[in-house]
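Of the protein chains in this complex, one is absent; all others appear in place.
Chain naming follows the written order as A, B and C, and within any one chain the residues start at number 1.
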Amino acid sequence: MDLGSTELTSTAHTLLPPLLKLENISLAFKGVKAITDISFEVQAKRITALIGPNGAGKSSLLNVINGVYQPQAGTITFKQIPHKQMTPRYAAQQGIARTFQNIALFKGMSVLDNLLTGRTLKRHSTWLEQAFRVGRAPREDRSNREYVEQLIDFLDLTAWRKTLVGTLPYGIQKRVELGRALAAEPTLLLLDEPMAGMNAQEKQEMSEFIRAINREFGTTIVLIEHDLSVVMSLSNHLVVLDYGKKIGDGSPEEVRHNPEVIAAYLGTRH
Amino acid sequence: MLFTEAGQLATSYKAEQKLFRLRQDYVAFGILLFLAFVALPYWGSDYWFNAILIPFLVLSLAGLGLNLLTGYAGQLSLGSAAFMAVGAFATYNLELRIPDLPLLFSILGGGLFAAASSVIFGLPSARIKGFYLIVSTLAAQFFIQWLFTKFSWFSNGSTSGVITAPPLVMAGYDFSTPVGRYLLTLSIVASLFLIARNLVRSELGRHWMAVRDRDTAAAVMGIPILKTKLLAFGMSGFILGIAGALWAFTYLGTVEPHGFDLTRSFQILFIIIIGGMGSLLGNFLGAAFIVLLPILLSQLIGLLPANHWVDIGQLENAQKIIFGGLIIFFLIKEPDGLARLWQRCRERARIWPLRY
Amino acid sequence: MQQRFKTLSALAAAVISSTLTVNTAQAGSNEQYFPLQSYRIGPYAAGGTGFFGGFIDYLQNVNAKGGVNGVKLTWSECETEYIVEKGVECYERLKTGLNGAPAAATNPLSVGIAYATLERSTNDKLPLITINHGRTDSTDGSVFPYVFPLQLNPYSEVSAIINYIAQQAGGLDKLKGKKIVTLYHGSPYGQETNPIIDLLAKKYGFESTTIEVPHPGNEQQSQWLNIRRIQPDWVILRGWGVMNPVALKTAQKTGFPVDHIIGNIWSNSEEDAAPAGDAAKGFISITTHPSGTAFPVLQEIKKTVVDAGTTNLSDPKRFGTVYYNLGVVNGILNVEAVRLAQEKFGKTPLTGEQVQWGFEHLNIDDARLKDLGAEGLLQKLKLSCSDHEGGGAVRFQQWDGTQWKVISDWVQADRALLRPIIEESAQKYAKEKGITPRDCSKEL
Partner (left out) sequence: MNFFFEVLVGGLLAGVMYSLVAIGFVLIYKASGVFNFAQGAMVLFAALTFVSLLERGVPFWLCFLMTLAVMIVLALGIERWVLAPLANRSPITLFMATLGLSYVIEGLAQLLWGAQVHGLELGIKDEPFIIGGIFLSQFDLFAAGIALSLVIILSIFFNKTQIGLSLRAVADDTLAALAVGIRLPKVWVIVWSVAGFVGLVAGLLWGARVGVQFSLSLIVLKALPVLIIGGFTSIEGAIVGGLIVGASEKLAEVYLGSVIGGGIENWFPYVLALGFLLIRPAGLFGEQAIERV
């Protein structure tokens, strides 16, 4: 596998400025608060996990980060550029890609086409060039195809290259979605419950993929996950939410001993 | 033999991106073209050209136009006929007002005008989704029909708003015989289908399907949603416009705005539901179905002995019921239409004589 | 499974090929064929069932009397639903005749279908009969040799109505200052006469307003409020289908006197007035053929067809209604053309080209009307190469709540005034299509 990745150890502590910084983010729907005044930082090339009970505002927070929801207050600073809010397209152009809690694949398309769609922003030819297969289009077709085929190998999806994703098993669909996000060669990858509904073995596999992505591509990852054993082993950094507020932030070890977290999340509710 | 694929492996991505991957497909396609361009003109009768083949081809094309928008890009439209009308009337006026413009350019121009109007009525898709969009397309349907009926400028001052075909002469060859009109229609339809095939397999085609399947996910991946939708409206309008021009000039020879009414829009929608949404072949199958079924039914009814217990004319109402029933049936049992059925047959034939 | 599939597909192919084979004419049969592009369902079914009912019943009547000089008449129907492309398909299917009997003429009773088959029938040399409707300029037979807007074209219709209004006012000079509103159906048919009424308005000095009712005409509140504001002396109703009863009802609702509404030729049937109930009482309309069953020819049909139980009407109560009688009139004219052509070409089944000669030389005078038993039902009619309309006269009838009562004698359109407009339009068409008009002075 050679995708131009840089070697680095994910545990190495860096003193670089954070890749992503959220400051005082608040979000409400029709006056109902979903997120209240949340701030945290995500260090480049590390795996950060958002945890918290259902309805804590985790997905909403991801949606704010990549521009699906526009927060009423706060600042999102990505790559040192502060934004009040972003559009999904702008976020994608900045290098943010994501997966969804309830798989949001393009069901009527094959695995290959889903992944190719992920390369959208890597293309420069116009649609007319593409329609008539002239100019830059054929060259791009080939290079994108090569890249995507490598990804398919990487994610072990070869058997289903031409299958419509709607007909695939759940676990495979999750992996295809991961691949689609990865096809964009993102700087920041947001994963919304990548292991929901999986059995232990599938979770194990998925964790391996996430780790491999982080290691080989150097991609910064923010993920939401409920299974604490997975989270503790996978992530370098945890942010804990409850009722739209941040109640914990730190390394797995720190969070594990945070009394508020234990009360809200680990102790009383589970 | 026709379905033996063993050993035909694509050895490069380029090979895979060719028009057809399998040798048989090329052979079959060649035979089909030969049949359509050479054998049929030789064997067909006037009745076949005038009453079956030409409307079949034009409706297939119209189906393609709507299919790009609805089947591929997921934007429901009930205004297809309006854009056909724009195509027909624009072609007529281009031919009339720019005397030296070759016919083919007038038709293409008609397509462009239709594309432009389709994009305008597609603009609200920026804010509204799903079947709410039918409001915009119905607005197009009623407004455009009104426009052409109301202002006789569009029909060159004809008091009745009816336009008639310009002479079908192209490069000195007169296409006004039934065979000529058939060949002209066939050539245009075939070329547009080839372009459409390229298009739906290109990046734009993937964008359309992405917007159709999950527009939020598409936006998150950086697909420009509005531009993608408007391109679908534009391409759809372009093809519908050309279909409208052909409908008016190579099929009927004359047309009035009322000929492109809501019923026609429904008819085109039915073509893609029955034929198969998101399938190019489906347009042909759906159009064949919609052209042939009424004729078959009416012939069969004609074979019944006349009697006074059943009013023969009333029996034709059964046709409406059959159509409506089939729509429901297809939506329930085979949402992907005849094209999917055909694919199943092929898959079965491929492994024949084994069952699976 | 595979086997069954094969059998099924073979069967399907057999059905398709057998049913789609077009009947081709063979020599030997002694029958004259009428291809009927009829419509019995859809929004305008009421017109189709009446018209084709009368037409077929008349043909049956002729056959009962031994046919036309021994040549039996035969026909078959093809349902068009008033839809243009279905009409075209029917035309193409039926034009070649039936079991060897050649086609005499086509009678689609639809403006749209007539337009779409106009060039086709000219190429196929098959007369296209558009009685009381159709393309006005096809009156000029030098450009449209195979098209016959018999009795009354749309322009004549308007002219006759204006002449009637003038009669009521006491002369054409009395039209000055009158206000006339035309309420028309928002379709090519509805619009066709607008330039003519404006032309007549200029000539006679009355004030003309044209108001459109969008198809189908379910809702006419604003149009009639507008009419109430204008307060016209007369309203000409140029409607079709549901628009007519709704117009009458809305007129009543807005207080416009219904006896100052004049319906045109497609607003003149029982089906146009009766659904409006009381609101229609007093409604005036034009007609080329009174309703009623008193005419000898209708009595004959009653005897040979209706009483014999073979009438084509599903509801025999409609015998003698406006649409039915129009069908009878149309039957008379078609058969007369065949009869006349037989005199020239021999008493055998004729081709469309030969029947065209018959139509072009139709001359139905008083004596002939008496022979036909159609006095008062049909106007005198003389056609020629340059004049494919012939009559141009209408009578006025008034709805008494249950049926039509004729209230005027024949009122003639000012055909001399209209002729130059028709010729100009026909010439324009000829130029657009590259047709060299016939020289009618050389035609016999």
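FYI, a contact is a pair of C-beta atoms (placed from the backbone, for glycine too) under 8 Å apart; a residue touches a chain by one contact, two chains touch by 3 or more.
Just so we're clear, the structure is a prediction, and the values are computed from it rather than from any experiment.
When the full complex is taken into account, the listed residue touching the unshown chain is B:146, out of B:37, B:105 or B:146. Residue in contact with the omitted chain (choice from C:186, C:320 or C:390): C:186. Of the listed positions A:43, A:63, A:130 or A:187, the one in contact with the omitted chain in the full complex is A:63.
Mapped onto chain B, contacts with the missing chain fall at residues 76, 124, 127-128, 130-132, 134-136, 138-139, 142-143, 145-146, 149-151, 216, 262, 266, 269, 273, 314, 317-321, 323-328, 331-332, 335.
In the full complex, the hidden chain is touched by chain C at residues 40-43, 45-46, 49, 186, 211-219, 221-223, 225-226, 228-229, 241-242, 245-246, 249, 252-255, 271, 274-277, 279, 314-315.
Basically, only the chains that are shown with their structure count from here on.
Taking the CA centroid of chain B as reference, the farthest chain centroid is that of A. Chain A and chain B, compared by their mean Cα positions, are separated by 41 Å.
Centroid to centroid, with C-alpha atoms defining each point, chain B and chain C lie 35 Å apart.
Residue positions of chain C in touch with at least two other chains are not found.
Chain C contributes residues 1-2, 5, 15-16, 19-20, 22, 38-41, 45, 48-49, 76-79, 81, 83-86, 88-89, 92-93, 96, 111-112, 115-116, 118-120, 135-136, 186-189, 191-195, 212, 214-215, 309, 314, 429, 432-434 to its touches with chain B in the complex.
Note for the complex: chain B touches chain C at residues 45-47, 50-52, 55, 146, 149-150, 152, 159-162, 164, 166-167, 251-259, 261, 263, 292, 294-296, 298-300, 302-303, 308, 311-314, 316-317, 345, 348, 352-353, 355.
Residue ranges of chain A in contact with chain B, taken from their complex: 66-68, 87-89, 91-93, 97-98, 100, 104-109, 113, 116-118, 120-121, 123, 125, 127, 130-133, 137-138, 141-142, 145-146, 149, 180, 184.
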